[in-house]
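Removed: one protein chain of the complex. Kept in place: all other protein chains.
== chain A ==
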Amino acid sequence: MLMLGALFNQSVSKRLDSLSAITPLQCLCVHVWGMQGTYLVPFEDTVQNKQFQCESCVELLFVRGAGNCHECDTLLRKSNFRVQLFEDPAIDKEVEIRKKVLKIYNKREDDFPSLNEYNDFLEEIEEIVYNLTNNVDLENTKRKMELYQKDNKEVIQKNKIKLTREQEELEEALEIERQESERRRLLIQKEEQIQQILKRKNKQALLDDLEKSSLPASLLLAQHKDRSTQLEMQVEKPSQVRPVTFSTGIKMGQAISLAPVPKLEEALYTYQPLQVETYGPQVPELGMLGRLGYLTHVRAASPQDVAGGYTSSLACSRALQDAFSGLFWHPN
């Protein structure tokens, strides 16, 4: 018995080891057990049924074998304690519930023929999560979940596989990226080294030439400068990076679905010109004002005005609009 107890202790303490003195624990019946110092601290909260217990008390509880949650009397096992991630235990509870629910309700958008149905599905999930979190109608909800699970076993399975496959692909892509950057880094390093060596060789050659050759020093210097710039330009040839994606974002090498995109039938928009009731005579169009002779009676636009986009027809048109607007209108 003692041996068993010790084993249990170990497994729990491994999990509980990662705890600093403060993070609370949570049991699977989703009641929160936490630590406030090293003493048992009874704690009432808005979320139902919370109690805090410290690590030592938890171990104590389980030395006597499996125990019951003090409040809800569900059978607890040490292995079922988890480290709480969020400060507010209500949130943590909801997160755990959500994970469980989503494991079952794991359909995706493409599994649904229309957006509305997908949204309905999501709403259902939210309802279930809410019910479970706030202990509303627990039996019905659980029954619903079981029913769903039974009906959609294959779909759930398929989606699970898809998920794992996607995760693998993601990991592969990440791996490739890492390798690419690594390779690039090494390449750059190598090139720098080569450059350094070349430079040194060049300098050395210059010195040798200055010693041995009989040409004037300035000529030799010019020659060497030319050579060194040539070398630099050579080395800086851009390295070829193998393209992984097309410019549109489609990854190369992946099979692209060539199924036709579903057509959306909707009423076609036809343009209706804007009709504004001005309750007055019609104003001539902006472009016609010059031809009709209005602009001779308006102050002409100076070059500065024209540069800013102003023309005298604008002011003229505005004055005429104001003059004719509401002329035939009478309140009644």
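Things to note:
We take it that contacts are C-beta pairs under 8 Å (C-beta built on N, C-alpha and C of every residue); 3 or more make two chains touch, one makes a residue touch a chain; residues count from 1.
Note that contacts and distances are computed from a predicted model.
Not shown: a single chain whose UniProt protein name, out of "Very long-chain specific acyl-CoA dehydrogenase, mitochondrial", "Protein YIPF", "SKP1-like protein 1A" or "Cyclin-H", is "Cyclin-H". Check A:Ile97, A:Met145 or A:Val298 against the missing chain and you find that the one touching it is A:Val298.
Across the entire complex, the residue among A:Lys162, A:Lys203 or A:Arg318 in touch with the chain not shown is A:Arg318. Annotation for chain A: contacts to the undisplayed chain at residues 276-281, 286, 292-294, 296-299, 301, 305, 308-310, 312, 314-332.
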